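A protein chain is absent from this complex, but the other protein chains hold their places.
Our next item is chain A:
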Amino acid sequence: MTQLLYLICGGLLLSSVMVLWRRELSAIVRLLVVQGVLLGALALVLAGRLDSVELVVVAIGVVALKAVLVPRILRRVLRDGNEARETEPLVNVTASIVAAAFLILLAYAASRPLVRLSPSAETQAVPVGLAMVLLGFFVLVTRRRALSQIVGFLLLDNGIAATAFLITGGVPGIVELAVSLDVLLVVLVLQVLTARLRTTFGGTDIDELRELHD
């Protein structure tokens, strides 16, 4: 069981890193689907370990939202736009992969005190969640396409969810519901924003957003 938990955590980390590696935005959306499924699997495994029915419901909700609904919205954004690739990240791919290695080591170093508080199988894997959060921030900072920004935000959210699952066995159901709805709303709002950006500037390079207009 512990083996399965660690395997899922390894998969989560791998899919987050692959987001930095791949350039095709459609491949990145596919990676997010994989990550949503893995997150649901993580919740299921924890439900088995903690004997909690609530977590099973949460797992189903996570898969429905993060592996089905949000990717569908992202695909629609992708289809409407004409940008299939992240052409010019501010930091090139090779450098961002090396940076990702450092961020992951940083996550391990930073979560040492947390792990020491209660060394169990779940808390051992907390660095994975933190690393996902850091990688999400990194994508947000260095990528320029609006869709990549949404991807970075989702990565960040997945990281927070994974950390919550691993530390406390999931937040209460009502909070989980609120957060999920929030994520959905944010993605929808960003989708509208992306469409507006495209009609105004003809592209979704966020560097164009230098000043406010009325």
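Side notes on the structure shown:
In the analysis below, contacts are C-beta pairs under 8 Å (C-beta built on N, C-alpha and C of every residue); 3 or more make two chains touch, one makes a residue touch a chain; residues count from 1.
The working rule: contacts and distances are computed from a predicted model.
The complex includes a chain that is not drawn, and of the options "ABC transporter ATP-binding protein", "ATP synthase subunit c", "Formate hydrogenlyase" or "Raffinose/stachyose/melibiose transport system permease protein" the UniProt name matching it is "Formate hydrogenlyase".
Summary of contacts with the chain left out: across A:A100, A:L134, A:L147 or A:L190, the touching residue is A:A100.
Counting the whole complex, the residues of chain A in touch with the unshown chain are 3, 6-7, 9-11, 13-14, 17, 21, 93-94, 97-98, 100-101, 104-105, 108, 124-125, 127-128.
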